[in-house]
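Okay, here's the structure, questions in a sec.
With one protein chain removed, the remaining protein chains of the complex are shown where they sit.
Right after this comes chain A.
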Amino acid sequence: MVLTSSARDYFNRILQDISGMKVLILDSQTVSIVSVVYSQSELLQKEVFLVELVDSISKSNEPMSHLKAIYFLRPTSENIQYMRRQLASPRFGEYHLFFSNIMKDHHIHLLADSDEQEVVQQVQEFYADFVAIDPYHFTFHVPSNYIYMLPAVIDPSALQRFSDRVVEGLAAVFLALKRRPVIRYQRTSDIAKRIAQEAAKLMYQEESGLFDFRRMEVSPLLLVIDRRDDPVTPLLNQWTYQAMVHELIGIQDNKVDVKSIGKFPKDQEEVVLSSEQDSFFKANMYDNFGDIGMNIKRLVDEFQQVAKSNQNIQTVEDMAKFVDNYPEYRKMHGNVTKHVTLVTEMSKIVEERKLMLVSQTEQELACNGGQGAAFEAVTNLLNNESISDLDRLRLVMLYALRYEKDSPVQLMQLFNKLASRSAKYKPGLVQFLLKQAGVDKRTADLYGNRDLMNIARNMARGLKGVENVYTQHQPLLFQIMESIVKGRLRDVDYPFFGNHFQQGRPQDVVIFIVGGTTYEESRSVALQNASNTGVRFILGGSSVLNSKRFFKDMEEAQRVARSSTSIV
């Protein structure tokens, strides 16, 4: 089963069973959940004529008894408070309450208590508590995502909120899949362990009845890993379509806001990039930038053909045909404009920031050895005037992660250079990254230089040569997936939680990255699933990272950590 379709099924069921005119009321999180899988026109088909946020619906008091209210909310105490207030003075004819996760008993009691007029028709739990951005990629949009980098003592309640949200979301994912997983986690990460522990407690003890599904021969696997085990992937420049758009412009819930990069007409300030609705995007989202250019050219040619046939209208028949084809034509027009705009804007940025040059060095740093040459390349780029501050910081970080132990002196030189070149550079951010995700903290063999096997494999790859210099990097996730397929994921590094062990090879694997996923990893998962190895992977994270968001998280964490130590 695919996550997008199961989320859609949930909403179909919610909307189908209630007839008549409806108003849908969401909270700030469920808006994202619904938006990525359902469209406004589909809602209209289902007679939902008003969509509102739960906090803004309470501003007006005008009765609308001809409408039936459907609430789809996360069961947070904040939302329960809103609900109570609205039930006390009902505006709508009927109230149907759907909650996206397991409700606490006292919340039900609170609601029942305030429903004096008995307007509530039903209270249900529909476990669509994840933002299914792609068929195999989900996210939770956890607020204050940086928290995972901090040790528990600094802000225990915030960390508790973070892990609660993640555990609830994971529970919802498995309830939507109707499975109870065995749980493994990354040994060196405290937060991964904590989430695994709490998830296991929820699924095997507190709500074991709810998770008691028909036994499959092999339970699915939930693997919880830490972003800091692979800090390299979010630092790299991307060259495949979806990942590149996210890195250079930014994708939020499959929407791209292009306001920041230029002037556009009002209705094109934001565009939708959804693999579910846009067949061109679906076909090309994992392709290289170069290939995209060619495919877009083909798309434009096709469009011109259509436009031309629409232009020469001579007979009544042509006219009729034109009117028939017009909606299709208009749709195509919008789509072509969207992709052409995105690609032109991105190639402008690539040109401006000299990303070809930067990216080549980045990939070298991430994939191949050779410290002397790398040092020289990074120094040269730091001296280059047209390189942006962001890219400089990135390069130094990549260098530092790779050659942390090899040459502290050269590293210091680079730090100083960076500090002198970039005014924006926040002192200590690189050091903070090393402290967070340095070689001592990492579980996996990120650069493949710890044991002989990996060294040999890397050398073999070096001899074979690579197809594309800019996309040679494989995320660590790829190695993990390979070892899961082969059944060779080491128990020492990724222990099972509790006494629920895996028998045989799992067929469904949910990999959750605490701290956020990248679209490069999402691509890797999609390609892995397409290659048909009999194991299906689903990737999830607490947010979707690009390098900017990763930096922001780090800066925030560093700020909080510093302020708390200064207090102590």
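We adopt the following convention: contacts are C-beta pairs under 8 Å (C-beta built on N, C-alpha and C of every residue); 3 or more make two chains touch, one makes a residue touch a chain; residues count from 1.
What we mean here is this: contacts and distances are computed from a predicted model.
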{"item": "Per UniProt record, name of the chain withheld from view [\"LSM complex subunit LSM3\", \"Proteasome subunit beta\", \"Syntaxin-42\" or \"Ribosomal RNA-processing protein 42\"]", "value": "\"Syntaxin-42\""}
{"item": "Of A:Glu52, A:Glu404 or A:Asp445, the residue in touch with the unshown chain", "value": "A:Glu52"}
{"item": "Identified contact with the non-displayed chain, of A:Arg85, A:Lys331, A:Lys348 or A:Lys405", "value": "A:Lys331"}
{"item": "Positions on chain A contacted by the hidden chain, ascending", "value": "6, 9-10, 13, 16-21, 23, 26, 31-32, 34-35, 38-41, 43-45, 47-53, 56, 60, 62-68, 93-94, 102-103, 105, 108-109, 111-113, 115-127, 175-176, 178, 210, 213, 253, 255, 267-268, 270-272, 274, 277-278, 316-317, 319-320, 323-324, 326-327, 330-331, 334-335"}
